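To start, I am sharing the structure in question, which I have written as structure tokens.
Partial complex: the chains shown occupy the same locations as in the complete assembly.
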Amino acid sequence: MSQKPISRFPVPTLDELPDDIRGKLLEVQEKAGFVPNVFLTLAHRPDEFRAFVAYHDALMLRESGLSKGEKEMIIVATSGANRCLYCVVAHGAILRIYEKAPLLADQIAVNHHKADISPRQRAMLDFAMKVCLDSASIGEADFKALAGHGFSEEDIWDIGAITALFGLSNRMANLTSMRPNDEFYLMGRVPREPKPAKA
Amino acid sequence: MSQKPISRFPVPTLDELPDDIRGKLLEVQEKAGFVPNVFLTLAHRPDEFRAFVAYHDALMLRESGLSKGEKEMIIVATSGANRCLYCVVAHGAILRIYEKAPLLADQIAVNHHKADISPRQRAMLDFAMKVCLDSASIGEADFKALAGHGFSEEDIWDIGAITALFGLSNRMANLTSMRPNDEFYLMGRVPREPKPAKA
């Protein structure tokens, strides 16, 4: 495990945290086997932490025309465009696991035009990139193109809102030099066996 | 009052809203004299609404080395860079009121280098623009420059986080074609009483 700092801002210890946040962290640790550094980094500001988690859950846990894997594709593609190391690595891992596709995250992070995805997913990522890089130019033609691929109005809101939320997250990660946990880099790359890395 | 749609997505009526959100809207209406369209537009998704308001309050109501006016300067400058009409107009109004400076918002929205602000505020906005437009390049030299103007580490987090949150907001407003309330355009431009310009 690397000893590098995970944030250039102070990182609270578990003891210092409010009960609800400590509870959340222990719950995640139980499930993932480790505490993703985004939780520790953002916990420096408990109220912002709670708001971020609430926003995240509202969008990511919501029933949607987008699959869970497709939501992660949006995060990985736009985090690549924003050059955010934490989100590319951490959400790349989640994407690999959701899609059971060990190659997909690297493909999408570098250039979604060359990824093993459907034309519908390519249209989804084209739009996410526009929201990420040039939202002022969004127009009805974009909505029409997405509708042509079967996306509902609510799906389009989801694409835009996930891009917007992780644009926030990308900026916070770049501001804090948030370091991805070492565990993420390998997750989902070796399909079959339970996961050798950190039994 | 204009009859143009305030969002290209469905806008709930007050009756349709959950109690807590309706309460929030009535409270804002009481205070401002009208309901800012951002509340109605985002209320289409109650959970995201609650998270956005919580994030907003965590950052904007927090004690900070930045004054309330300075926080609004950050929003206006970066919303200008993201070409977000809603935020430039609505937060421009708030900035004029907080700073009792009828010219300031237009100056900052167009080009903060030409605005009537202090060198410290200019450094603050230079950094906010970097977080907004090129967060991947943030480095220790930026932190040092801000420290030289008396900004604490927590202040720098505030600058970055406000920029990041309103980057989210800018993208949602561009996605939804969120329309600023007509009232905002004039607020804070005629200081005291409805008096003609300079008789």
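In this document, chain identifiers A and B correspond to the written order of the chains, with residue numbering beginning at 1 in each.
In this section, a residue touches a chain if its C-beta (ideal position, glycine included) is under 8 Å from a C-beta of that chain, and two chains touch if they have at least 3 such contacts.
None of these values were measured; they are calculated from a predicted model.
All protein chains share one sequence; of the complete assembly in this entry, 2 are displayed, while the total copy number is 6.
In this text, only the chains that are shown with their structure count from here on.
Work out the mean CA point of subunit A and of subunit B, and you get 25 Å between them.
Interface residues of subunit B, counted against subunit A in their complex, comprise 8-9, 44-45, 47-48, 50-52, 54-55, 57-59, 62, 82-84, 131-132, 135-136, 138, 143, 153, 156-157, 160-161, 163-165, 167-172, 174-176.
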